[in-house]
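Removed from the display is one protein chain of the complex; every other protein chain stays in position.
Chain IDs A and B follow the sequence of writing; residue 1 opens each chain.
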Amino acid sequence: MMPEIGHFALIIAFCLTLLLATVPAWGAWRGNAVAMALAPTLAVGVLVFVGISFGCLASAFLQDDFSVALVASHSNTLLPPMYKFAAVWGNHEGSLVLWALILAMWTAAVALFSPQLPLLVLSRVLSVMGAIGIGFLSFSLVTSNPFARLLPNTPVEGGDLNPLLQDPGLIIHPPLLYMGYVGFSVAFAFAIAALLGGRLDASWARWSRPWTNVAWGFLSLGIMLGSWWAYYELGWGGWWFWDPVENASFMPWLAGTALIHSLAATDKRGLFKSWTVLLAIFAFSLSLLGTFLVRSGVLTSVHAFATDPARGMFILVFLALVVGGSLTLYALRAPAVSSRVTFGWASRESLLLVNNVVFLVATLTVLFGTLFPLIVDGLGMGKVSVGPPYFNAVFVPLMALLVPFMGIGPVSRWKHDDVSRWRSELVVPALAAVVCGVTFPLLHAPYNIWVALAVLMSAWLVLGLVQDVWRRLRNASSAARGLARLTPGYCGMLIAHLGFAACVTGVVATSQYSAERDLKMSPGNTQTLAGYDFRFVEVVKVRGPNFAADEARFEVSRDGVVVANMSPQKRRYLATGSVMTEAAIDPGLFRDIYVAMGEPIGSDGAWAMRLHYKPLVRWMWLGAIFMAVGAFTSVLDKRYRRQRGAVYAGDEATLHGA
Amino acid sequence: MGPRLKLFLPLFLFAMLAITLFRGLSLDPAEMPSALIDRPLPAFNLPQLGLPGLLSEQDIEGQVSLLNVWATWCIACRVEHPYLQQLSDQGVVIVGINYKDNDAAAERWLEELGNPYRFNIADNDGTLGLDLGVYGAPETYLVDSAGVIRYRHVGVVDETVWNTLLEPAYQELIEEGETQ
Partner (left out) sequence: MKAITLLVTVMLVISAQPALTLIETYDFSNPELEVRYQNLTEELRCPKCQNQNIADSNAPIAQDLRRLLHQQLEEGASNDEILDYMVARYGEFVRYRPSFGGASIVLWMAPALLLLAAAGVLLITLRSKSKSNSDGVASLSAEEQLKLESLLNKAEQDS
């Protein structure tokens, strides 16, 4: 019964979404206030019904209802309850319902938390989001029905959730990622609404900034979690592979970074209005492109869902309509003449443009690299592969190019600034950064020039920010007053940029200083890696809720002092018989130690073991968390909350005139 | 019109992308053509399965043949076997490469299921497989009478595969051989 209710609720949600996409938009076109005012109600209605649908699907999983085909293929009675819940989105059909749910949540949020928005704008924005919802709900209902039943031959037991997914990471990684991707639809909707309205001023940027920052923050967290999850789950210490699916999430992030900075310029100075609109369209288009790449089978990936070219066709058509339509609208409606607002060569505006240039080139490079095998194959020129060696070689220099400008940014002034002022303000941090860059790598033999460069760049960013904060506090009458004067916007920037610096340091340190050994070890052996002694104590048999495992016990010490006890496992999952390695990690702020079990060698208790030493690897993920926190902090700024009841003179006339 | 035209650039670029993706839907990214097409068979010197003596690439030259990579641990090979038997009965020359397998098990298999192969090369270490670019069994190569590899099929050879992919090429090579 429940699955049918869920299915029915999804259909109702689809109908409501159809209304949401059409009625308020028509109302905005005709100036019909009643039609426009329906938008928030419809948005909430969609959320309610998608929520019910999702709830029914989740309860089918939690109750082991194997008559639902999805539950039968992706779940199992032995699965712990939290993984039964996460299994809802551990597959193509369920993840689409999650997409639709999160889209409905963002739509309702915009509907409910935008009191300052003129109804004319709000109705258009919500209609655009509804139009996107039509795509996903119809995709789900038409090609990927999650509620398909296996009647009358209901299996007694399900297949299993892929053991790789049986991990807390699955519970949060996709939802966070979707919060990010889908969140960019808000900026997209605002941009389209601005184009539809024909009045492309800076207000759309003011309104969409908080939404975009929050979406970007979530996406940062989602990507970070994916990287961390791969690191501890897969057993070989990797954390980023430039896999097409990973790139599918990274491209919106890169474009999103350009977007949040461009929005700042448009908001503050009314500049680059149509460029920012284009960026908003671009970022969301990349989200949709990502959906296509992951589900169509066009590119090979370990992460891809079960692929089906027919589904791919559906998404491609949707993509063509949404992106093609929005770019046509852009071409027709965006102002052909640029604004008369001016700024000098040395100014915050030009630094923000540098940011845009770097991130845009980065996005396009990743896009081209990801699609290159497809292009070459399509032209009949054979099969090539593009992987980490290529991406690392081109991406790292781009980021390096960005950093010098990034250090000047926070200190720069709008419109007109002076290079000599920059020089005098930043000479101390610059010199200190050089000193750091030269000296810190001496702590770790052999001397590594890449680490030196990375430290120099991170120190440049950090010290520049520290100095700026200190100046502001010093100029205030008291420290407390000074701190209070630091706006959430500024603090957000500060935290996010610090996070970026941490990330850069972590990435380079780990890439350069990691050590790894694959060894044959028997109980009683001790091996050394990077100054740590790993003593293999024993192997015991353990039992989990749905697996049986061999657990190896290690005692790790440094200079004779025990620093960690580690227990990697080799698990055999009872439902499918598949065997997985569960690595043991001793986390630390400055280093991770990692032990993974291979296979038994011979019959005298020897095992193949992989030992890793990974310095500063956590800085990468902590940096990403900081970036997200910075983004969330920036929206606390009171200017986003202040504008209740602001009236748009032009719209009043239109509203009453109809 | 000039500045307005510039604004159509993103749409144009997107259209190119969409066409590429559309084309991509009909391609198979996992399909990998052999790197040895139109190249001669790699040289090798391996024992024969079930018989004394060594075989080399010269033993395969002289007629158009199918080179079938198989093993007893490969379930799909078992599925393919009856059809290979059928082809062999029709007169198609099939040479087997017993890939990374156990000789005794392989001989037992052939006894039980029948032997469609003219002869079998015992490639226990997989060295010939490596030289051919084999990445999994079953794989079937079409080799012409001069010992040049002309086609590779990865996966089971069944009636459809034979009729649509292999037979036309096979017939062509036979005719080519006859006219020479």
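Please note the rule applied: contacts are C-beta pairs under 8 Å (C-beta built on N, C-alpha and C of every residue); 3 or more make two chains touch, one makes a residue touch a chain.
Not measured: the values here are computed from a predicted model.
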Of A:398, A:473, A:548 or A:563, which one is in contact with the hidden chain? A:398
Among B:13, B:54 or B:76, which residue is in contact with the omitted chain in the full complex? B:76
Looking at the whole complex, which of A:52, A:78, A:519 or A:622 touches the chain that is not displayed? A:519
By the document's definition of touch, the residue of A:80, A:325 or A:389 touching the omitted chain is A:389
Residue-wise, where is chain A in contact with the chain that is not depicted? 234-236, 238, 241, 243-244, 300-302, 304, 338, 340-345, 349-350, 353-354, 357, 360-361, 364-365, 368-369, 372, 376, 379, 381-390, 393-394, 398, 516, 518-520, 570, 578-581, 596-599, 601, 608-610, 642
Under the stated touch rule, tell me which residues of chain B contact the chain that is not displayed. 30, 32-36, 73-76, 79, 100, 126, 129-136, 155-156, 158, 160
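Heads up, the rule we're going with is that only the chains that are shown with their structure count from here on.
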Chain B - residues contacting chain A, complex: 3-4, 7-8, 10-11, 14-15, 17-18, 20-27, 29-33
Can you list the chain A residues touching chain B in their complex? 274, 278, 281-282, 285, 292, 296-300, 309, 312-313, 316, 319-320, 323-324, 327-328, 330-331, 334, 336-337, 371, 373-375, 377-378, 382-383
